[in-house]
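Only one protein chain is missing from this complex, and each of the others stays in its spot.
Letters are used for the chains, namely A and B, taken in the order the chains are written, and counting of residues starts over at 1 for each.
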Amino acid sequence: MASHATPDTSKYYVPDPSYYPFALTFGLALIVISVWGLLEQKNTTWTVYAGVPVALWIIYRWFRKVSHESEGGFYGAQVDRTFRWGMTFFIFSEVMFFGAFFGALFYARQLSVPWLGGEGAKLSTNLFLWPGFEAHWPTNGPAGIGGDFNTIPEWGIPFLNTVLLVTSSFTVTWAHHALKESKRTACLAWMVVTVLLGATFLYFQAYEYHEAYTDPSVNLTLGSGIYGSTFFMLTGFHGMHVTLGTLMLIIITLRLAFGHFKPEQHFGFEGVAWYWHFVDVVWIGLFTFVYVL
Amino acid sequence: MLTKHVWSRLVALAALLASGAAAAATYDPGQVWNMPVGVTELSREVFKLHMVIFWVCVVIAIVVFGAMFYSVFAHRRSRHPKPADFHESTSIEILWTVIPFAILVVMAIPAAGTLIRMEDMRGAELSIKVTGFQWKWQYEYVDKGVSFYSTLHADSNHARQLHSGIDPNTIPNYLLEVDNRLVVPTGTKVRFLITANDVIHAWWVPDLAVKKDAIPGYVNEMWATVDEPGIYRGVCAELCGRDHGFMPIVVEAVDPPAFEQWLADRKSGKATAIGHGPAPVLVASAGASAAAPSPQPAAPATEVAAAPAPATPAAAADGGKVYNAQCAACHQPGGQGMPPSFPALVGSKVVNGPAEAHIQHTLKGKNLMPPFAHLSDADIAAALTYERTSWGHKAGAVTAEQVKAQRGK
Partner (left out) sequence: MAHHDQSHAAHDDHAHHGPVQLSDGFGKWIMRWITTTNHKDLGTLYLLLSCTMFLVGGLMSLVIRAELWMPGLQFVDPEFFNQMTTLHALVMIFGGVMPGFVGLANWMVPMQVGASDLALPRVNNWGFWILPFAFSMLLSGLFMDSGAPAGGWTMYPPLVLQTGSSFPMLIFAIHLMGISSITGAINVIVTILNMRAPGMTLLKLPLFCWTWLVTAYLLIATMPVLAGAVTMLLTDKYFGTSFFSAAGGGDPVMFQHIFWFFGHPEVYILILPAFGVVSTIIPTFARKALFGYDSMVYAVASIAFLSFIVWAHHMFTVGMPLAGELFFMFATMLIAVPTGVKVFNWIATMWRGSLTFETPMLFAVAFVFLFTIGGFSGLMLAIAPADFQYHDTYFVVAHFHYVLVPGAVFAIIAAVYYWIPKWTGVMYNETLGKAHFWLSAIFINVLFFPQHFIGLAGMQRRVPDYALAFADINALSSIGAFGFFVAQFLMLYNFARCVWFRNGMQPATQRVWEGAHGLEWTVPSPAPYHTFETPPQIDEGELTSVHDEFDALDHHRINK
């Protein structure tokens, strides 16, 4: 039946029943139970050893399945549009997720810290509760939570990282062009460059964190008041997204190496590229508002 | 006992349902069915706004629901078998966009005016700092050297315990009475500086039309000029944990000379009066209607002045009293607590352990337990002694000197 004929793409492809979603959720739930044990000192931390393999295995299977379906020609033009819309809205939701943390940053800088310093209608706040505190940024608050700290000089590693990420956005675009022009070797080469740029970014980011935590002259931690909170939350979640993006870049690079993707249809590739651009744009926002201004 | 109550309640309700008049006969309708008009200029303005918007809604409702029910009646299939086939009309759609908009604009103007007046803090003659704690209020008369705590009155506190066996109906002003009332002068613009110590609370006195959140780490301002002497009751209006429902507010407005007198007395008696004291003399006379201001005229100054606790060691040394007022809400009068959040004191390691640790625990608090450092040395000593010698405990007494020595450690 279907196995021998070319799939009929005039019909919208509805996948077969699949246990992946259920199993994936099961894996995630095990991980959550483990994290709960970690945070609340309960002896359930071991469940991570069951949860992670289950989740990784299912993710692997699921990706493999999608790539087989794609390469097998099951996805017609309409399915392709579905993926485009779907990815667009997924990225939009991610933007809103970062929006919450940017919102916290702006709120702290524009409202709460000035209020604590007695600006606006909150003079009494300063007089009665935090006498002597003057609003400034960066700050760890009127109680100096986390002790004195210094910020990371923006024109050092952060600027370098900006250059790396922006460049990688270009290289992934060049790879895309190469793919569309059927220059697979060039495409693969640009992809490898992109992955390396992403990995280098992550290395520097990790290095910066290490310095921030271990260098007593910096002493910047998650606990350094509102500055440390917003700094690590924003860069941390961004870093996680870069990690995810790099993994996805590696996956599509491997798929390219296996000969996947056609010059005219390769949404798997494009979706990852979009995601990568998104990560890049978020970084530019971070660089501007967290490091420079 | 309980079931009997349920039945009597049911009977009462049946009566209430049977005749609307029953309701009116039981209580002052204005106080149970609607917002109080209150005793400040702004509270009257707010009440007026409330009634205006209410009647606007009623009129719109009559028109809209009138049309709907007319249609339900007249355009039923049995009366109107052939449906019309119109399905749009630009002019009428514009009309019913513009008219509501106009109504809203007309509503918005007075509302904005009142809001602007409420936020105008200028010219306050007296400032009172109000701090919310889990679960009590602290009042500090700024620059007057007077400050004290105000907690739920012991009678209400006993009756409101789960399975207390006490009928709340026998408690005057159930849940709306405190040990120490906030006293304010009439005809004076009083500014409230509202903040909190632990979680968010909200200081609300309906008759003053003041409700402001008490945010830890920030001070919010609000003001009121009370016109009439009287007793005005309010509650904490922001969920603040287990006993959110049990931290009422009682404001007593007296004329300025009486206020000055009270202030002076309070100040001189300050050393021991802060924290707790016997309930003010006025409690019992405050009238049965819960949300209503006291029907009696304002208390004369002398009567109010009698409120502060006398500075005799005997009063302070009554450990059981301190315990019941301060500790029993969580640890229960019998000391059995409410595990897991509120541990039992009976057989507790802390209570039966070294006095120093016990005192530290009390002064600093732990987990859900707030610090009690604001109590006097004598009160703490008395309460701890009570804990250490009751319920079969033999851990021995704690002295005020021991408490004093632990402070600041």
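The criterion applied here is as follows: contacts are C-beta pairs under 8 Å (C-beta built on N, C-alpha and C of every residue); 3 or more make two chains touch, one makes a residue touch a chain.
Worth saying up front: this structure is predicted, and the values here are computed from it rather than measured.
The residue from B:111, B:142, B:344 or B:397 that touches the chain not shown here is B:111.
When the missing chain is restored to the complex, the residue among A:123, A:145 or A:160 that touches it is A:145. If you put the missing chain back, the residues of subunit B touching it would be 2, 5-6, 9, 12-13, 16-17, 23, 26-27, 31-36, 42, 45-46, 49-50, 53-54, 57, 60-61, 64-65, 67-68, 71-72, 75-77, 80-89, 92-93, 96-97, 100-101, 104, 107-108, 111-112, 114-116, 118-119, 159-164, 166-169, 173-176, 198-200, 202, 204, 206, 209-213, 215-218, 220-221, 234-246, 289-291, 338-341, 368. Interface residues of subunit A facing the missing partner chain: 1-3, 10-12, 14-22, 24-26, 28-29, 32, 35-36, 39-40, 42, 62, 65, 68-69, 72, 78, 81-82, 85-86, 89-90, 92-94, 96-101, 103-104, 107-108, 111-113, 115-116, 120-121, 129-130, 139-143, 145-146, 221-223, 225-230, 232-233.
Note that in this section only the chains that are shown with their structure count from here on.
Chain geometry summary: the mean Cα position of subunit A and that of subunit B are 47 Å apart.
Partner subunit A is touched in their complex by these residues of subunit B: 119, 121, 129, 193, 195, 217-219, 221.
Listing the residues of subunit A that touch subunit B in their complex gives 115-116, 121-122, 124-125, 128-130.
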